[in-house]
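Missing here: one protein chain of the complex. Every other protein chain is in place.
As written, the chains take the letters A and B, and residue 1 is the first residue of each chain.
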Amino acid sequence: MSEDKTPDAPAVSSTRLVLTLALAGLISGVAIIGIYEATLPTITINKARELREAVFKVVPGVTRMQKLVYKNGELVSTTETEKDEEPIYGGYDDEGGFIGYAIPGAGPGFQDVIGLLYGYKPDQKLVIGMEILESRETPGLGDKIYKDAEFVANFKELSVEPEIVTVKKGQKSEPNEVDIITGASISSKAVVRIINETHTVWSTRLPQPGSEPLMTESEKTVDEAK
Amino acid sequence: MDNLVWIFISSLLINNFVLAYFLGLCPFLGVSNSLETSFRLGLATIFVLLITALCSWFLNTYVLIYAPYLRLISFIVVIASTVQFIEMLIKKLSPALFRAMGIFLPLITTNCAILGLAIFATNRGYGLIEGIVFALGAGIGFTLAMVLLAGLREESELSDIPKLIQGIAMNLIIAGILSMAFMGFAGLFSAV
Partner (left out) sequence: MAENQNESYETFFRGIWRDNPVFVQVLGMCPMLAVTNSAINAVAMGMATLFVLVGSSFLVSSFKQWIPKQVRISAFIIIIATFVTVADYTLLALVPKVHKELGAFIPLIVANCMILGRQEAFASRNTVRLAVLDAMGMAGGFMVALFSLGAIREILGNGSLFGVDLFGEHFEPWVIMILPPGGFLTLGLILLFFNWVTQQKDKFIEQVAEAERVASDG
């Protein structure tokens, strides 16, 4: 292209400039919407499966789940997504009997925000499982909060009354105590603090044990379809 | 409030944009040969980051909830045109200010720290105030890293350094050592 060497570009009407960009924008818009529509079903299924796997892991024995939100002073089941919602998940067995909640929490860790999901049995006031969903803790040290099976096992049967406390490794004697990881005490304390803080928020919102929201039929069928 | 302090400290020190996320490396390595220039570039970057936080909050709240797939294109187009518009405005209103930092504006707009801020703020679901605090922390952190590297480089000009290591290789190694030093800030917030 010879005009590349000349400093002045050939005069082009501004209509043509605008038209070119508009056309480029249009084509790009069509391409983007096309790929979005094409990949959306897979992405939605992947996300739903990931969430189900995490919930099933932290609330053992669950075969069905539904999304619950706290609205106007009570906990109701929903299938819709709203902005700034704080959903938790109810876990149920095959007959629709309630087993426990899976509650997401997040907070600052050693390096960056730690996001986790914990299972909670309201009638016994017990944490029954914990899974780290998101963290950038130091490899080899802080990442033991999900790689160290012994640490994760602390959360299999952990009382939240009066609150969870951390103790030196091997000194766990009370049901509300967690052995911290040697060399990763800040990360392990962060996990405990996140659960304590999330529990404080949710303990007042959860209904009396025994009156948990029932598994809704519509959700059941959606569940089976997956 | 706690959350805002954490966002600020985290983006300023613990997860410094340059030294932990590698964002904005082009100006970091390219322009950091003088302390004075680095400082001015840093100020201009803070300014553009603040505009970016406002733009991305606006787009996220009013446009992208209807069309999430246009995120990338709309961020680029809106941020670039807003910065260009403000650049023209500064040129008209205050030629002195324009001379001080205006020349950097086009350079900064194409910098990945800007787009990175918009994307991180979106992924983390920050609101307006959180976004602005994030932009401030990231911008001051960027300036801090720039000024530190520039100071070290100005010092190194005076020393006898083997020719082999001079240039980008040395700057990267200095950046690596700075980054290691900044790792010491990890846990600053959660330890208390």
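To be clear about the criterion, a residue touches a chain if its C-beta (ideal position, glycine included) is under 8 Å from a C-beta of that chain, and two chains touch if they have at least 3 such contacts.
What you are looking at is a predicted structure, and each value in this text was computed from that prediction instead of being measured.
Undergrad: Can you work out which residue in B:7, B:115 or B:146 touches the chain that's missing from view?
TA: Once the missing chain is taken into account, the touching residue is B:115.
Undergrad: Residue by residue, what part of subunit A touches the chain that was omitted?
TA: Against the missing chain, subunit A presents residues 1, 3-4, 9-10, 12, 16-17, 20-21, 24-25, 27-28, 31-32, 35-36, 38-39, 42-43, 46-47, 50, 138-141.
Undergrad: Taking the full complex into account, what residues of subunit B touch the chain not shown?
TA: 19-26, 29, 69, 71-73, 76, 110-112, 115-116, 119-120, 123, 164-165, 167-173, 175-177, 179-180, 183
The criterion applied here is as follows: only the chains that are shown with their structure count from here on.
Undergrad: Using the touch definition up top, name the residues of subunit B that touch subunit A in the complex.
TA: Residues 6, 10, 14-15, 65, 68-70, 73, 124, 186-187, 189-191 of subunit B touch subunit A in their complex.
Undergrad: Can you tell me which positions in subunit A touch subunit B when the two form their complex?
TA: By the definition above, subunit A touches subunit B via 28-29, 32-33, 35-36, 83, 107-113, 138, 186, 189-190, 193.
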